[in-house]
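Below is one structure. I have some questions about it.
Only one protein chain is missing; all other protein chains are in place.
In order of appearance the chains are A and B, and numbering begins at 1 in each one.
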Amino acid sequence: MSIVFEKPHALTDAALHYCPGCTHGIIHRLVAEAIDDLKIEGKTVGVAPVGCAVMAYNYFACDMVEAAHGRAPAVATGLKRAMPDNIIFTYQGDGDLASIGMAETVHAATRNENITVIFVNNAIYGMTGGQMAPTSLPGQVTQTSPYGRDVNVCGYPIKICELLSNLDGPEYLERVAVNNVKNVKNAKRAIKKAFENQINKKGFSLIEVISSCPTNWGMTPDQALAWIDEKMIPYYPLGVYKDKSAQKDSEVKA
Amino acid sequence: MTDKVLMKGNEAIAEAAIQAGCRFYFGYPITPQTEIAAYMAKRMPKISGTFLQAESEIAAINMVYGVASAGKRVMTSSSSPGISLKSEGISYIAGCDLPALIVNVQRGGPGLGGIQPSQSDYFQATRGGGHGDYHVIALAPASVQEMADLTFKGFDLADIYRTPVMILADGTMGQMMEPVKMKDYTPPDINKDWAVTGTKMMREHNIINSLCLDPESLEISNFKRYEKYKTICEKEAMCEEYLTNDADIVIAAFGIAARVSKNAVNEARANGLKVGMIRPITLWPFPKDAFERAAEKAKAFISVELSMGQMIEDVSLAVRCRKPVYLCNRAGGMIPSPEQVLAKINEIANMSNSK
Partner (left out) sequence: MAKVTFKTDLCKGCGLCVTVCPKKLIVLSKDKLNKKGHSPAEMTDEEKCIGCAFCATMCPDCVITVEK
């Protein structure tokens, strides 16, 4: 018998603090699997956010830095500039990356900073108890939008991949989801590519991962995964939003 | 560079930083310190260093946090409103016990204020500036030569104590030109095995972090940090004492205010008044001992400041209110003249004579 599936080495043995059924754990594992596959654990430094994943520094076995809310891309910029041969990634939620840290996100992208950004979009502030996020859907009920997100008052959700794809800078932008086996496998491929891009010095790669928050969505874990299919993915279509190298290759061929 | 060269204060800081081995500078434009960024923009690419104009002061200080986490010498510079923005990051840097150099070339405030010299960020610099229990070592140069010397010193102190260090200059110090001689410098040999340079699969992972949800542990880390601060207070307080031995009136002044005051002290001495001056070089730790000694003999103190009176509180604490402490100040970007200081000296002298 040989092992088909086990915990990746790049995750520590610490028990995850996430709620039952929260897909942060799956995304952590996919990042760790990419680190294992590419054999880069010894030279990888991760940057943890503020939000549910704030304690990610306990879970990844590589060196870790905890950043202030939204500032992970700036911290990662410092780390990468100081250690260009190391692999630097950030792991950020929607409030962190798309609200308070929007400037850092956009500017790291436009500089084509050679880092990997894992952006977990679950359309809510989880850690603080379920407030409206920049990515909460129109009409979505949260603690701070108790009558549903009113776009006339709060504006529309921010679509990060679409937004950043208008910049000349970033190398690679893809949106994936982790709500079923097929999507998880695809997310794994995308995350690995985002690390490979960094190894190959291609530049800024961001993978937006549509994730669930059963607790704050008020659903069971499997209902939450179904809600991703029904509500999230129609608003946030999956796919590659920018791939500069592929674009160049096809231009050369043409 | 061993010969004397005529330099602007801001440029002296930049060149000294490079000679101190700093290869990473992150900043955002703001008057009156932009020469530092301009100098770095020119020099860093020639020496395989990094100059990066960040998208904001907030991003700049967090880039500093990143490089400091990697264990390398790094700096940023700004002026008052920009330092307020950096304060969040400085709190994190202090909370993670990381070394970094921050330069504040102060301008008048509050708010957007003005662009003329000021010392009104004294409270911010000496009390920490951001949230939580922490200090930064605050160094106050009073000449272009000291702008350079304290930059070397600042990097060393930052590394030795694993703490952010701030150079608290002002618009005049930044803009004035004076001859400078860079010192022959060798950085201290410091083990940075805490840095996040990658585990190389040879050790447990290092974590740079200021989050601690267990209050008991957080208290322990605060107490531990304050033990370090105690050592800093005991060992690193610096000041210049000028004619204080027999002084009846002692002026307290730093930076540009000390230069102005020195003229007034000389003038008062020429008029037969026993006046001296203590010029704090470290604002935190505050050189309390010098003030306590001076208080044995002096009848009064005058704090000369480019603010509404901030250092005066530390002077009063240092002399433990045994002697009166008077304020002689200008604010909002105005600089006191030697005549104003002399007039204050005469006023105090007449007051104590008439008693």
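Criterion: a contact is a pair of C-beta atoms (placed from the backbone, for glycine too) under 8 Å apart; a residue touches a chain by one contact, two chains touch by 3 or more.
Since we're looking at a predicted model, the values are computed, not measured.
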Revision key, fill the gap. Going by the whole complex, the chain not shown touches A
Point to revise | Residues of subunit A (touch criterion as defined above) contacting the omitted chain | key: 1-8, 11, 15-16, 18-26, 29, 180-181, 184-185, 214, 220-222, 225
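The criterion applied here is as follows: only the chains that are shown with their structure count from here on.
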Point to revise | Intercentroid distance (Cα basis), subunit B paired with subunit A, Å | key: 40
Check your understanding: Which residues of subunit A touch subunit B in their complex?
Key -> 12, 41-45, 47, 54-55, 57-58, 60-68, 71, 74-83, 86, 103-104, 106-107
Review point. What residues of subunit B sit close enough to touch subunit A in their complex?
Key: 24, 26, 50, 52, 54-56, 58-60, 62-70, 72, 74, 88-89, 92, 96, 196-202, 205-211
